[in-house]
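With one protein chain withheld, the remaining protein chains of the complex are depicted in position.
Think of it as A and B in the order they're written, each chain with its own count starting at 1.
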Amino acid sequence: MSKMLKMVSDAEKSIVGFLKYLLDSGKVSGVLTLRQINESGSVDYGLVTRSSELDRAVPLMPVMPVNAAEILSNLTPSRKPLAVVVKPCELRGFIERIKREQGSLENLLVISQTCGGVVPMKVSVKSKNKTLTADYYKAVARGEIPDHIRPTCKACEYFVPMTADITVSMIGEAVSSCRIFLNSDKAVSMAEGFDVPAEDGELDVSITESHLVKRRNERSRLFKQIESEQKGLDDLLQVFGKCIGCHACSRVCPICYCTLCDFESRHFDQNVTLFEKELDQKGGLRLPPDTLFFHLGRMSHMSFSCVGCGQCTDVCPAEIDVSAQFMRTGEMTAARFNYVPGKDVSEEIPVMVFKEEEFQEIGE
Amino acid sequence: MGADPHCGAEISVEKETGKTILNFLKHMLNQKLIDGLLMPVMVPSGDSYAWILMKDSTLVDRANPLAPVMPVQGAKALKSLTRKGKSDMTVAAVMRPCEVKAAVELSKLSQVNLDQLILVSYDCPGAIPLEMYSQDPAGKESHFRSMIEGKQFEEDSVKPVCQFCTDFSVPASDLHFALAGEEGSKPVIVSCSEKGSSLMDKMGLKTSHDLTPWENRVEEIRKAKSKKREEIYKTVQHMVEGFDNLLDTFSDCIGCHNCQSACPICYCRQCYFDSKEARPEARFLLEQAEKRGGISFPQDKILFHVGRMSHMSLSCVSCGLCSDACPVSIPVARIFSYVGSQTQKAFEYDAGKTAGEALPMKEYKMDELQEIHEMIKSAESGEVPHE
Partner (left out) sequence: MKRKIGVYICECGPNIADNVHINKILEAVSSFGETDDIEIVVKSYKLLCSGEGKEYLKNEIEENKLTHLIVAACSPRDHNSTFINVCKQTSLNPYLYRMINIREHCAWIVHDKEQATERAIRYIRGGLRRVLFQTELYEKKLDINPDVLVVGGGIAGLEVALSLASPQRKVFLIEKKEILGGYAALYQSLLPRQQEARQEVQLKIKEVTNHPHIQVMTHTRLDQMIGFLGNFEVGVSSIGDSGTATDMKVGAIVVATGFSMTAISNFPQFRVRDGDEVYSALDIEGMLSEKGQIVRRSGDAPKSVGLIHCVGRDERGYCSRICCNAMIKIAGQIKAQDASIKVSAFIRDLCLPDKMDQDFFKEVKAQGVEFIRVQDIKSDGLRVQYTGMDMHSVNADFDMLVLAPAMEPAEGTAGLASDLGIPLHETGFYQEAHQTINPVATATDGVFVVGAAHGPKGITDSVLQAQAAAAKIMSMLIPGEKIIPEVKVSEVLEAFCMGCKTCLEVCHYGAIVFDEEKSISVVKEAICRGCGNCAGSCPSGAIQLKHFTNPQIYQEVIEALR
């Protein structure tokens, strides 16, 4: 039986109160959380060391300006205890990074939530998060999928965090109350001394299960649409034809950690004589070249680790739903290795592991 | 400009200006005066354009030299083509004036080789914002066509930087299509360089058409746009003066660096601000947070923008692709255009105007930046420095 804290105010206030306690008691030296940075409502991630700075914290706000996995990579290994509040996909992304030596869980108290989804950047920036969040929280409390969240969020099956120390129950939870679940010994010892005493309690599986059904429906709907877009080269060109080659998708991706992407390196510089030859042989070619190649290459490099956060779709200036494409390809690739990204930090990524008996069908 | 600066050549005209230009270029290709054409072609999904280098005639027929949008800066396409190696291939590229200017700037940085290129520009009414276009491609296509045919060069439906662009006619290209005449006037081709003149000669074109009415019209439009520029720059000024204003303006920035990726001038393989060195270590981050009570991510947000300004504003051609690419709608283009106009003024430099003008960073003139000498002198003598 796991432990839980039953808070008296709404989730946002409760969590902020808990984070303040962690700082004031000296149990952590810093807290990573979303916070409002100005009067007009802009939201950023911040590393806070003074509890007074938490007055403007909005740890559970359904926005993702940056995937926190990258921030966690930069903050760790940490020599002092930190509490971090991140969304499940950000946590999964970080786990995938740790497997690539880009960070460490040591000294981190990870707080996450059963996630109702994230509002796309364009929408949250334009509305400055006001009316939108009210509707959002109402839908989540009812156990429904809110309307205006990222398509990939609607299709996300991993909304219950798998490796967090603390889980805040949001889905199906009444707006005015809050329950947080202490999943590890670390969490229990951190909560000792807090106003609210720990009691026995478990996350209500029936709520999460029924929500999962809704998500699965969305996922199959989305993937059916993608399937029809991924039948062959022509289809892929239809989708990625308008790509402008800015590589923003890879830059904001929590998994893409390379300091210099291979596709931006000297390896892909072409000599003009090559273009001359191609022009002669084919009569025409696209400039700059390798538009689709970049995406296929990126898929082969990281799609099996894709956690479906949807940052890529949000930043794409050509409005391509990159995330849906990568999620589907990623799922299919990972399935071949019985691999689930972000589930377990000790589960090695398929590229690093060779099993003699894998891909038997090719041997046949 | 070419042999006779006040005369252009008449060409055979189609119903649509786009087709007129297309036929002219096809003719150049068929006469083997060039080996290939670089023009925008609509992508399979029908809601954007891509740069295609072509010599096959069926491809040429699909091209639209007067594309309503500019998803990829033409200078980038030219860079990927000519940066490495040498070849005898000659390519004619149809570009907007700002794309030609960017190509000229890149040639000064050894990223574009102008020797292999014939740059063809046209009087540009501006480009439709990418976001608006993708919401209604068909509607925006016909809207843009009517702007060209109706010779409307002062529309509000184009990007803000386009609204105040005074370089919309004849920058450093080889050939230029004069479109901004009076209503009903026919497009005429103007030579702007020796290369251009020699081509026109080879095509048997006679420069007999008096350009004065067109030049007058262009001057009219330029004056109006210049006024618009002053107005818009005034609004931008307070966005960037003072650190607090900068913080506010860039508060939504997520550090995706799209602006830098889309920018034709930013040629670095790895932007300094993406490098390992620019990433502070974990220990330092926590120390800073402890000192100040809290730090924000992405780190060094303003440093990235100010750094990019100091690296490329001297070559900024105000093409506006940075704003198109920004996912959180920060008016990067207007801001960088304004800052660029100020830094370029300090060196009396006009980005992209001519390939012969050396980049300020590469050239030292003993008498440059006199105003800073003055400032130092008056500071030393105890006078109060003026703003």
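One rule holds in what follows: a residue touches a chain if its C-beta (ideal position, glycine included) is under 8 Å from a C-beta of that chain, and two chains touch if they have at least 3 such contacts.
None of these values were measured; they are calculated from a predicted model.
Visitor: Among B:Ser57, B:Asn245, B:Ser275 or B:Gln342, choose the residue that contacts the chain missing from this document, as touch is defined above.
Guide: Checking each option in B:Ser57, B:Asn245, B:Ser275 or B:Gln342, the one touching the absent chain turns out to be B:Ser275.
Visitor: Quick one: which of B:Lys26, B:Arg62, B:Lys84 or B:Lys353 touches the chain that's been left out?
Guide: Answering carefully, the residue with contact to the hidden chain is B:Lys84.
Visitor: So which of B:Thr58, B:Ser110 or B:Gln370 would be touching the chain we can't see?
Guide: The single option touching the absent chain is B:Ser110.
Visitor: Take the complete complex as the reference. Which residues in chain A touch the chain that isn't displayed?
Guide: 79, 260, 265-266, 269
Visitor: In terms of residues, what is the contact footprint of the unshown chain on chain B?
Guide: So the residues of chain B touching the unseen chain are 83-84, 109-111, 267-272, 275, 277, 280, 284, 287, 291, 311-312, 359, 361-362.
Keep in mind that, in the parts below, only the chains that are shown with their structure count from here on.
Visitor: Which integer distance in Å separates the CA centroid of chain A from that of chain B?
Guide: 36
Visitor: Over in the complex, which chain B residues touch chain A? Could you list them?
Guide: 35-36, 38, 43-45, 47-48, 50-56, 59, 71-72, 76-87, 89, 113, 116, 130-131, 134, 247-248, 251-252, 254-258, 261-262, 269-270, 274-276, 279-280, 282-283, 285-286, 289-290, 293-299, 324-329
Visitor: Which residues of chain A touch chain B in the complex?
Guide: Listed in rising order, the residues of chain A that touch chain B are 29-30, 35, 37-38, 40, 42, 44-50, 52-53, 65-66, 71, 74-80, 82, 121-122, 125-126, 234, 237-239, 241-242, 244-248, 251-252, 259-260, 264-266, 269-273, 275-276, 279-280, 282-289, 291, 314-319.
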